[in-house]
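This is the structure I have questions about; it appears just below.
What follows is part of the complex, with its chains left where they were.
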Amino acid sequence: MDPDLSPDQRLLRETTERFIEANLPLARLRELIDAGDEVDPSYRRDGAELGWFAFLAPESLGGGSVSGDGVLDAVVLAELRGRYLQPGAFIDTNLAVATLAREGSEEQRTKVVPTLISGEAAVAWAVADATGDWSGSSGVGCEPTRGGYRLTGRKGLVVEARSAQWLLVTAVAPDGLTQFLLPTATPGVTVEAMTSLDLSRRLCEVRFDDVEVDGSALVGTPGAAATAVDAQLLLAGVLAAAETVGAMQYLFDLTVQYCKDRVAFGRPIGSFQAIKHQLADTSLALEMSHAVATGAAREAQREGRGAAHAASMAKAFVGDAAVELAHKCWQLFGGISYTWEHDFHLYLRRLTTDASLYGSPTWHRERLCQLAGL
Amino acid sequence: MTDTPEIEEYRERARQWLAANLEPRDPGQSAHGRGGTQQDDEGFQAQRALQKKLYEAGYAGINWPSEYGGQGLSDAHARAFAEEAVRYRTPDLGHPGGTTYGPCGQTIVRHGSPEFLARHVPRMLAGDELFVQLFSEPSAGSDMAGITTRAVRDGDKWLITGSKIWTSGAHQADYGMCLARTDWDAPKHRGLTWFAVPLNAKGVTIRPIREITGDAEFCEEFLDEVEVGDDDVIGEVNKGWTVAQTLLLVERGAGRDDPLHLPTVQAADVDPFLLDLTRAAGRAQDPVARQTVARIHTADWARGQLGQRVTGLLKAGDKPATGVASYWKLAAGVYNPERARLVLEIGQGLGLVWKDGDEEGQRAALDYLNSRVWSIAGGSNEMQRNAISEQVLGMPREPSFDRGKPFREVVNSARQWFTT
């Protein structure tokens, strides 16, 4: 957690934590997983009342932040959502709200955005191809037709598309990146929930079989979506890094406690120097992860010239640190980590998946070099 | 190797008996394996019946002592029969069969009293009594002698209370070979005793453990004042650690060539799954992914080479064998998780998600979830590092805080580490 949170942000955090503990704690999440169910839509609507989808929209559209710094507020939530492995299209809906508020059509701004802010509807961002390219420049192409556009291809790793009402699609048009907002139920669109290493969220494949849309589905100027996509990637990087850090902290706290409680050879295992040093190294990586997640959020908030760099660095650093932390904790838990009933594996699965979603560390490092002009 | 005339004759008789009595096996079909645990009760009973058939014909326990139902023949006889039996469907008693004729049975034969052996071993060979180990406990993993399951005197009986874990196939077995603490005033290793515990006894609860992968291969057992007698003791009272050492030796593959099943990869043969995955991820021409593929293959090959070197060092014999063997184990414990991580990195999206039922698709994920078995089970990486450092490099042993002390005191003083 950022030690510099404002009192308002601390309150937001406490309220949301109480909400999650009451509505979707880990025990309830496990029930959903075992039953193969998804969380009830009321969960999203009730979360929305706490402001979950409002922080990045202007007040004129019903949005507004707690602290005046919408990104930092969203980061507070993201960290908590990661901590408790919350499902749902939180990141995508928020970045869609930001993009639609900025450059959506009148209809999108005034009709769609309010339903997103209220939690009535959610958006999944179809941007990556199946092999983890998050630039938007592969997977789905679109060509102009008489009445609008035809979309063809498939996108992978679309987060929670099955429970979303809208898809924000980044497609390649002959003249460049173009974005569309279309209902998940559009004819020709098939959303398939994949089986996943991660059990806490649904990752989907979305197929577009000659999907015909008219011009009203366009977001922004055709062929000129690159700037919007950059902004979305930036937000996604910042929020995803914060979610990951939240989950890392929870898992680490659990592990530290275990090292104090577990006795072997007549001593708590946390008294063995080799274990202590593993914990210290992991703790350093975790503190640095907090630091870069916060640093990237601040850069994003102030829209500094290094904001995109910082988001990519945070996503890359945290992604690597998350998997490393999960493995260190795995080793320290020993045999108990192999049981389904212990929460460890839920975090291992989530953290490992987090590292790749919204761009793997490798992908973001390459992006950083491009941003830096190398 | 050519048979002696005696073995040749034995082999010929076995061949005839097998042809007359067992079903032939299709080539490629597994004779043994993990099938046992997957069988329903009826199927498992049929396997027991098949074992009895072997026993009654004199083909069970070929090299076990004849006074306890074995045939008292040589290892060469046993090997000859096994070679002939490969083409037939032999009994598949799953994990309980493995432990009964492996670690449990072989340890019992060496440490049991004549009365115990006379009572149990013939029934083991006949498939009527299958034994599993009740050794590990939730609170005693790397510190194997630190178990707290207790056996308390009650008249001429013992009452056993505690819990055991990581037992394979307990629900299909008849007996648990169970380690319990019988003297809390003795140091850790000196107050332990082994018992044969009937698994259908009052007070025994067996619960399958659902594992990280969602499968349930292992069980956990709860013992609540389970009553056993003096004639159920295996070995001597309070001298159970000696017995345990035999068990561990057999379990760790004493005598086997390659106890850790390390891959021995040829330098030119990159794992095809790895190449396929790299191509499927569209990264065959990505220099970063190529580096990772090369790292994985190099480590795969290097581990095989390490195996050869360790074998050479063991033969040379100038360093303690357990320490040298730790190199193998530590390499597995370190490289398996690293490999599984790198495979996921290559796959990026692939390996994280797959279509329901696509077994190939989920392979990277399953390998990942299983990747720390060798880092933890059978002596964690940390234990191997201690062994290498102390036994091979000659560093001082870890200062001990439980040796020599009454175990009762060890348990109490562990709680004081945070108050002093």
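Note that the chains are named A and B in the order they appear, and that numbering of residues resets to 1 at the start of each chain.
Basically, contacts are C-beta pairs under 8 Å (C-beta built on N, C-alpha and C of every residue); 3 or more make two chains touch, one makes a residue touch a chain.
Bear in mind that the values here come from a model prediction, so they are computed numbers and not experimental data.
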{"item": "Subunit stoichiometry in the structure file as a whole", "value": "A x2, B x2"}
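Here is the rule we go by: only the chains that are shown with their structure count from here on.
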{"item": "Centroid spacing, where centroids are CA-atom means, of subunit A and subunit B in whole angstrom", "value": "42"}
{"item": "Subunit B residues within the subunit A interface of the complex", "value": "136, 138-143, 146, 165-166, 188, 209-212, 214, 280-283, 288, 337, 341, 344-345, 348-356, 358, 362, 365, 368-369, 372-373, 375-377, 380-382, 385, 398, 400-402, 405, 410-411, 413-414, 417-418"}
{"item": "Subunit B contact footprint on subunit A (complex, rising order)", "value": "128-132, 156-157, 192, 194-198, 203, 205, 260, 262-268, 271-272, 274-275, 323, 327, 330-331, 334-341, 344-345, 348, 352-353, 356, 360, 362-363, 366"}
